[in-house]
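Can you keep this structure in mind? I'll have questions shortly.
The complex is shown incomplete by one protein chain, all other protein chains being positioned as in the whole.
As written, the chain order gives the labels A, B and C, with residue 1 at the start of each chain.
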Amino acid sequence: MIVSELLLPVFVVLATLAVGAYLVGVIDGAIGAALGAPRGQSAWLAPLTQGAWLLTQQANTTEAPDWRAWRLAPALYLALAATGLAVVPWSPTLIPTDLTTSVVLWGSVEALATVVIFLHGWSANTLLALIGAYRYVALGLSYILISMFVLIGVALPAESLQFSQVVASQAEMWNVIRQPLGLPLFLIVGLGMTFWGPFNLADSRDLAGGTASAVSGPPRLVWNLARAAMLVAFSGVAASAFLGGWLGPWLPGPLWMVIKMLVVLAVLLLIGRLVPRVQPERCVTLMWVVLLPLSFIDLIWAGMEALL
Amino acid sequence: MDYPLTVDIAFLLLAILAVVSGWRVFCTDSMVRASFFLLVSFIAVGVIMILLAAEYLGVAMFFMMAVEMMVMATFMVMFMMNPAGLNPMMMVHQHKFSIAAGVVIFVLLAGVALLAEFPTNPLPADLDPVTSLGNELLGDSMLIFESAGIVLLTTMIGVVVLSSHRGRYGGAHEGSMPPGLVPGGDPAGMPKEDEEEGGGHHHCH
Amino acid sequence: MELLTLLIVLLVALGAGLGVQWLAMCHQTMPTYPQRAPFLGGGLPETHAWNRYHVRYYPMTLLLIAFEMEMMFMYPWAVVYVEQGMKAVMEMGMFLAILSVGIVYGWREGVFKWQ
């Protein structure tokens, strides 16, 4: 009883987080190599060697950082990723945290991520990290509304705020077909909350690494790990909300989830490499003026569809 | 009422966390830390709400407060001197008055908690708080709900009017002049006399 | 039980994140002052970076708070939407229309541009 209800879910979540974060590194490396990055060692080994190097490197500090916040921020970001992944259902029976409001809980993970990323840049007390932190706030406060609209859209046909119900409601047709605007918009949210690719405003190259520009060694390792873990958590949520979660023929439910998560991850990482970084001011305008109205349309579409 | 002992323990720990982080808000020097201590306090209260079976309100509390405290932090940093508290400072004023007020309010609230007779009104087992909240919004409270919409619209417009420096056609210091109907022409939609007196000025920049 | 699972997952992740940082750093000496100076490509700052930071998008944040407040009503609404049918459509349509006016007005006044 305690094994099936407590230990198994905890193990599933943590193992997915660890393996998933590693796979993010592998897939990203493979995509990079396919797009023409110089081929060095195998993509399977690269994340491990990079991690090992970071573990042996000295952890840098700045002149007067906010110590506690600086060290807490990467760990908190990792904890948020774990929380996010915990609400993802793996099968009708294996659901780590089946709260009746798990959709809203995921929303609050998104909101708290903004706080944590801001804190990471703020507490270093250096110029480039500070700019990165404030840029991220602009982005984080812009994507949150889009995410709310899109997720409310998937809650409509499910008549529930529970991810397990959302998945169950897709038995006839997946939301990705039923609400065609939903998944693209949600993927943009995902790139935003992990500040990946086009929305890498926080840790961008023009800021010499932004919020991570002053960290090195183990804190940087945890930060990179947490970012990858957040991508994994996000792909889990996206797979449950739009791709029918555990539903699928022949294979067992959890396996379907793994396949769908990998697909979402690959798409996210591909977009991350193909699209240039958006200028912060353009990004905010884009979010509010183009994507927010689109998410309105998505909600109206979902509403019409649910009533018919 | 039967619930496991762990709930009691959790409640106590969370209550202590809420109070302690609430207290830390006033003795930290950094505006950012103060904002996020307040956030921690609210999160602790949110978890207590979840324990009280108000699941939606609890989770909504995390959500709302995360955004709100983030915005508050950016504004506090903008407008307070020494925002990171590099030099220690005292953020509390009117000590005697505030201590007295705090004690009085605590006594009053504690009195209510201890002395009031709470009705024993057990919830039906199949009650779904979120659904009943939704039905309430579409039932008796609809008028309140819609007026809240109007109030929020007023808030938004107020916010834009008060804080936006930039007008429809550029910064306020440039007079936010509309562009001409032909390139380089006089501002469109202006009364005649304005055009004469402002025209030359407009061409300067 | 669900909350307990969540709590354990959260604590383990947090602990692992802190532990990795702490383990590696507990026997490390403090970096020198020149190493700790902010990286500016060989340049130097005159002051601490913490300042009254001029956030350029502040009207947007205020607009967001107003909007988000209202969005929280939408979650319970979504749950009863199918049950209530057209009534829910009308109510929320009206509510959203009112608030869209706010966004359109803000956009017209250039709120989403850097101030």
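Here, a contact is a pair of C-beta atoms (placed from the backbone, for glycine too) under 8 Å apart; a residue touches a chain by one contact, two chains touch by 3 or more.
Rule of thumb we're sticking to: contacts and distances are computed from a predicted model.
> Could you check which of "Nitrate reductase", "Multiple sugar transport system substrate-binding protein", "NADH-quinone oxidoreductase subunit D domain-containing protein" or "Cytochrome c oxidase assembly protein CtaG" matches the UniProt name for the chain that's left out?
"NADH-quinone oxidoreductase subunit D domain-containing protein"
> Which displayed chains make contact with the chain that has been left out?
Hidden chain contacts in the full assembly come out as A, B, C.
> If the hidden chain were put back, which of C:3, C:37, C:69 or C:89 would touch it?
Once the missing chain is taken into account, the touching residue is C:37.
> Which listed residue (A:19, A:45, A:173 or A:251) would be found touching the missing chain in the intact complex?
The missing chain is touched by A:45.
> Quick one: which of A:55, A:251 or A:304 touches the chain that's been left out?
Result: among the candidates, A:55 touches the missing chain.
> One chain isn't shown here. Among B:78, B:142 or B:157, which residue touches it?
B:78
> Among A:207, A:241, A:269 or A:299, which residue is in touch with the absent chain?
A:207
> Which chain C residues would touch the chain omitted from the figure, given the whole complex?
Residues of chain C in contact with the hidden chain: 31-35, 37, 39-56, 114-115.
> In the complete complex, which positions of chain A touch the hidden chain?
32, 35-41, 45-46, 48-50, 52-53, 55-60, 63-64, 127, 131, 134-135, 197-198, 200, 204-209, 212-217, 220, 273-282
> Since one chain isn't shown, list which residues of chain B touch it in the complete complex.
For chain B, the residues touching the absent chain are 78-79, 81-82, 86-89, 165-166, 171, 173.
Basically, only the chains that are shown with their structure count from here on.
> Between A-B and B-C, which chain pair shares more contacting C-beta pairs?
Higher C-beta contact count between the two pairs: B-C.
> Between chain B and chain C, what is the gap in Å from one C-alpha centre to the other?
The mean C-alpha positions of chain B and chain C differ by 13 Å.
> Using mean CA coordinates as chain centres, what's the chain A-chain B distance in Å?
26
> Which residues does chain A have that touch at least 2 chains other than itself?
64, 99, 101, 104, 122, 125, 134, 137, 141, 144, 161
> Please set out, as single numbers or ranges, the residues of chain B touching at least two other chains.
56, 60, 63, 67, 71, 74, 84, 86, 128, 130 - these are the residues of chain B that touch more than one other chain.
> For a test of understanding, state which residues of chain A touch chain C in their complex under the given definition.
5-6, 9-10, 13-14, 17, 55, 58-64, 71-72, 74-79, 81-83, 85-86, 96-99, 101, 103-104, 122, 124-130, 134, 137-138, 141-142, 144-145, 148-149, 152, 155-157, 159-161, 208, 213-214, 217-219, 221-222, 225-226, 229, 280-281, 284-285, 288-289, 292, 296, 303, 306-307
> Residues of chain A touching chain B in their complex?
64, 66, 69, 99-101, 104-105, 107-108, 111-112, 114-115, 118-119, 122-123, 125, 134, 137, 140-141, 144, 161
> What residues of chain B sit close enough to touch chain C in their complex?
6, 50, 56, 60, 63-64, 67-68, 71, 74-75, 77-81, 83-84, 86, 128, 130-131, 133-135, 137-138, 142, 145-146, 148-150, 152-153, 155-157, 159-160, 163-168
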